[in-house]
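With one protein chain removed, the remaining protein chains of the complex are shown where they sit.
Which chain is which? They are A, B and C, in the order written, and residues in each are numbered from 1.
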Amino acid sequence: MSQPLRVGMVGYAFMGAAHSQAWRTVNHVYDLPAPVEMRVVSGRTEASVAAAAARLGWSGHTDDWRTLLTRDDVDLIDICTPGDTHAEIAIAALAAGKHVLCEKPLANSVAEARKMAAAALAARASGVRAMCGFNYRRVPAVALMRQMIAEGRLGAIRHVRATYLQDWIVDPSFPLVWRLRREVAGSGALGDLGAHIVDLTQYVTGRLITEVSALTETFVKRRPLPAASTGLSATGGDAEMGDVTVDDAALFLARLGEGVVASYEATRFATGRKNGLHVEINGSLGTLVFDFERMNELQFYSRDVPETEQGFTRILVTEPAHPYLAAWWPPGHLIGYEHTFTHQAHDLVQAIAAGQDPAPSFSDALQVQLVLDAVARSAETSAWTAVEPVSL
Amino acid sequence: MSQPLRVGMVGYAFMGAAHSQAWRTVNHVYDLPAPVEMRVVSGRTEASVAAAAARLGWSGHTDDWRTLLTRDDVDLIDICTPGDTHAEIAIAALAAGKHVLCEKPLANSVAEARKMAAAALAARASGVRAMCGFNYRRVPAVALMRQMIAEGRLGAIRHVRATYLQDWIVDPSFPLVWRLRREVAGSGALGDLGAHIVDLTQYVTGRLITEVSALTETFVKRRPLPAASTGLSATGGDAEMGDVTVDDAALFLARLGEGVVASYEATRFATGRKNGLHVEINGSLGTLVFDFERMNELQFYSRDVPETEQGFTRILVTEPAHPYLAAWWPPGHLIGYEHTFTHQAHDLVQAIAAGQDPAPSFSDALQVQLVLDAVARSAETSAWTAVEPVSL
Amino acid sequence: MSQPLRVGMVGYAFMGAAHSQAWRTVNHVYDLPAPVEMRVVSGRTEASVAAAAARLGWSGHTDDWRTLLTRDDVDLIDICTPGDTHAEIAIAALAAGKHVLCEKPLANSVAEARKMAAAALAARASGVRAMCGFNYRRVPAVALMRQMIAEGRLGAIRHVRATYLQDWIVDPSFPLVWRLRREVAGSGALGDLGAHIVDLTQYVTGRLITEVSALTETFVKRRPLPAASTGLSATGGDAEMGDVTVDDAALFLARLGEGVVASYEATRFATGRKNGLHVEINGSLGTLVFDFERMNELQFYSRDVPETEQGFTRILVTEPAHPYLAAWWPPGHLIGYEHTFTHQAHDLVQAIAAGQDPAPSFSDALQVQLVLDAVARSAETSAWTAVEPVSL
Partner (left out) sequence: MSQPLRVGMVGYAFMGAAHSQAWRTVNHVYDLPAPVEMRVVSGRTEASVAAAAARLGWSGHTDDWRTLLTRDDVDLIDICTPGDTHAEIAIAALAAGKHVLCEKPLANSVAEARKMAAAALAARASGVRAMCGFNYRRVPAVALMRQMIAEGRLGAIRHVRATYLQDWIVDPSFPLVWRLRREVAGSGALGDLGAHIVDLTQYVTGRLITEVSALTETFVKRRPLPAASTGLSATGGDAEMGDVTVDDAALFLARLGEGVVASYEATRFATGRKNGLHVEINGSLGTLVFDFERMNELQFYSRDVPETEQGFTRILVTEPAHPYLAAWWPPGHLIGYEHTFTHQAHDLVQAIAAGQDPAPSFSDALQVQLVLDAVARSAETSAWTAVEPVSL
């Protein structure tokens, strides 16, 4: 076995917890060419990050992510912080010769994303690898979807229909958290949810979005400040309210290469939809449908069976022959959300060990950013807007 | 076109309404060898039957079913009354040379059913036809199920799993209607619901039940008399209650021919299940699943596709190539419960015109009765009980 | 009971058959204030229409629809022909003092639709009624949806998500039938399918579409002429091909009144979707979802139950307390596509008898036409396009 891959992680909230579960697990499930070691986690507050390190299983901790750059015992920096910090950390890490895994969306702006992609390209020359964390690619059913489309099971692709529906801010009294502030999050549903379905549909179809017509909406325009909402503020009234500066919902029509037409929708106001990432692809020979809330299943319709027996087949994607699954449990014994991160860790470690570029690259992620940018501009100008090609 | 087939119907409640809808419709949807004419309906009360005739579309009416026997303009007698009257009417009708369609269950006892089957056999010699109305055979998805099993799509049958679940008497204040009285209904869930799944599973598998182990239960043993429940009674208290004399639920294990094992359950106490006729057949090569609450669908699992694409296929049974459907609407435009009776009418008219025996025959229905009888005896004796073979 | 309502129908293909089934049935299921009589059907070819009259149950037939205008024994003219003929027939019928039921879409152009709406308004003064046949309003689950939204069960509406997916022309060898020719059909998926979801979503939400951004696509641009495809043509090659002059698919984003955002898609290229009319409405308090392929069901999510018990409730819309259903079968005994036309007939007869305007009126249908027109113009100009308000 080769040298261990020693990881340092920046950020330890929701994404940090999910990544930690993956790093803790991947060694024990897959035969990796390099064992993973969880060396250090960084955060802004000493006491909090110390507790997080203990809880999440990191050997060490620091309150300054910059210290990771100079540590000899860190090979890979895993960035799990909000989008406004990605560019600075990733570029510095790559410059320091560290491999980088960066959570999506790659950045809060195209300009930042472009710099990151350029940095990744530069670092690549010296064998340094960079990858963006679009974890839903690693749902076995999604990987199977890509495989079946690549094999021609759908024929000529006609339609893409993708929604990512959540409902966690449907209540107007839900506070103004960082994800609702443009300066930290970049955008709202668009970057948080829309980015996933843009990447996922381009990934499974192998086609890129070329132009879009979009609308965005902010249904609840002012919300209680988090302090106010948690009762820490003494005074009442609108003084304790703040402006929501991101979109609650983003909808867009799109054209993809080779004549494909598409509809996308990302929203946090679809009451009852908890993590409703739903994708349908229609081709001349068949259809595939995926819904994350039933992530172990893939629906497949094929015209390639006798007419009286055609229908949507609910494939339970838990067989050893399905992507990623030989290492897990017997058929019918489901896996969950966190497994997508374990699979992602597996693919990244494999690529690094093999001296290959992991996917999606920072350039791939920049391209997604360019789509989001076209969507935002289209919504602003109320005009069909071309997606700018990737250029570094 | 041959002579019209002139129908007289006995009874005009729920089943009578369903049969009437079928007789009104069948001419207009299918090209029948003989047009159907709705001549006369009989009932006990002149005023009521007159109103029913007008509403349901019968040319005439009578308050004495015996008059149907002597009318020259009645070719077929359709019996839609409760089970305690079937034997007398059917035997008299057959003796009078009328074709007979008799609602299921054929009779309230094996003795009666045996007499009816013997009468049908005797009448057959002079070209008189008799059929029992197990309408669920005529759900297109069920007919398709039978066809696929006959073609070997399931391989060797291993398991039958059938339930018929309803909930309309789950409330203890629901009154003691005729279906809850043994002297009229013969039995409760067993004859009303169990008869359907016995017939349906034997029909689709082509195998007969040979022995059973059963239990029956009456959860609510006394109920308000209908008069009391509708407020017609002046006094309160238990005097207005009556004994429920039939089973609320009947469950049994069974063995069918060729090594098939089976489980059956019929109940009126499955809260939330409105018409939950659910059947699953497992074979060595595949599985078929039908649920009446989604009667336009059939689930099919086949081991005969690549392993990674296996799953339950939801066949929307609405294609022209599916049984009965070429005459109806385009694919995806559903049909309903009443269509099973129209299909039944179609099959019966076709058989009569062709001089063939319609199925299920009275002997087939007697065999179902023998199964129900074995179930009832098994429940009483708490012993495995063989199903008596059909003998007239 | 008042005088009978005597119907003359124009056209007897798919829609004519569906309407006939309704006219044959409605008397026998509902207590109508006026009995319906099926007097006469018209068509272009004597022999064909004679056969159709016999099969579908009409007393008479004619090969000239104009004769219906002067017959004293026709009270209502039911128009079931392609869209290019609607205006002429409807306007003449109204002028002749006949009530009119006209299939959707009301017309092939806004200009025609406007004339029809004006004619209806003029005729109304003399008690003549006009209605457009958006039958999906009469699915009990859809009627229930409207009722629940009107009662405030969803709170403030946020999102409308509507697709109408079919797949019957996915095969490029499918012939160039009239529905694929602009001069007869007006448009393709847009008018055929899109009209339904525009009407349905406006109906259930009580809000109108105000502006749209659209794209349309024709995936297969040339198809075999019907003659060629049926082998009647002697020569081969492209000479036997013709241009498809309508859209195969139409997608649009929309804004409705009161801040609702929406996404619509109509296509005939969604492989595996047979009659996939799917609508989801998200509100601040709940969500409703309807899918025609399971037309007896309505999904309802309510925030108004304990948090741990929230979820999508599959309401089986077959209870007597549900719209239209008291007249049909017991709970759980499904109805089908054709019942929507019976319900439509019921509502129309009731309105006429009560001297009230049936809904949707021709003005309502004109408004749908204006939406379709805005969609078509938006697709052409690639610009957000306002829906013109109804003006006669």
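Keep this in mind: contacts are C-beta pairs under 8 Å (C-beta built on N, C-alpha and C of every residue); 3 or more make two chains touch, one makes a residue touch a chain.
In this text, all values refer to a predicted model and were calculated from it rather than measured experimentally.
Of the listed positions A:8, A:43 or A:276, the one in contact with the omitted chain in the full complex is A:276. Between the chain not shown and the residues B:187, B:296 or B:310, the one that touches is B:310.
When you scan B:54, B:170 or B:184 for touch with the missing chain, the hit is B:170.
By the touch definition given at the top, subunit C reaches the unshown chain through residues 144, 148, 297-298, 300, 302, 305, 307-316, 319, 321-322. Annotation for subunit B: contacts to the undisplayed chain at residues 154, 158-159, 161, 163, 165, 167, 170, 172, 213-215, 217, 219, 249, 251-253, 255, 259, 261, 263, 265, 267, 269-273, 280, 282-287, 301, 303, 310-312, 382-384.
Although one chain is not drawn, its touching partners on subunit A can still be listed: residues 14, 18, 20-21, 24-25, 27-29, 31, 55-57, 166, 168, 273-276, 292-296, 316, 318, 329-339.
The rule is short, and it goes like this: only the chains that are shown with their structure count from here on.
Among the chains, the centre nearest to the mean of all shown protein C-alpha atoms is found for C.
Relative to subunit B, the most remote chain by averaged C-alpha coordinates is A.
Centre-to-centre separation of subunit A and subunit B, using mean CA positions: 55 Å. Taking each chain's centre as the average of its CA atoms, subunit B and subunit C sit 36 Å apart.
Rounded to a whole number, the gap between the C-alpha centres of subunit A and subunit C is 41 angstrom. Residues of subunit C in contact with at least two other chains: 273.
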